[in-house]
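All protein chains but one are shown at their positions in the complex.
So, chain A:
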Amino acid sequence: MIRVCPLSALPPGEALRVDAEPPIAVFHTDDGEVFAVDDTCTHQDASLADGWLEGCEIECPLHASKFDLRTGAVDAPPAKLPIRTHTVHIEDDHICVELSDAQPNLPPGVTFGSKS
């Protein structure tokens, strides 16, 4: 579990990139929901935290793939693979992220952490 920040530090409509391996993007939607997904687009190397948040959908800042933050599903190409989603808990007004143990769908050629 990663304790990200106080909820009040991430206003609605905003996003935050959390340094992890691989990095995570946390979004606070205008409707007040908080979602966490892998930060790196599944298409190529771009940070979804830099993207455009609309409702429960994030649009990638590089080629405009859209992902549903609730499920990770691809709503618009060019991405083909869903983005991995993580579970968010709000504990004492803090955003906490429980990392998924599924395999991430990192784009080809992108790696994080200690490469052996």
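Just so we're on the same page, contacts are C-beta pairs under 8 Å (C-beta built on N, C-alpha and C of every residue); 3 or more make two chains touch, one makes a residue touch a chain; residues count from 1.
As a convention for this text, contacts and distances are computed from a predicted model.
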Listed names "FAD-dependent oxidoreductase", "Fe-S cluster assembly ATPase SufC", "Fumarate reductase subunit D" or "Molybdopterin dehydrogenase", with the criterion being the UniProt name of the chain not displayed: "FAD-dependent oxidoreductase"
Chain not shown: contacting residue from A:Val26, A:Ala46 or A:Ile95: A:Ala46
Hidden partner chain, residues of chain A it touches: 44, 46-47, 49-52, 61-64, 77-78, 80, 108-109
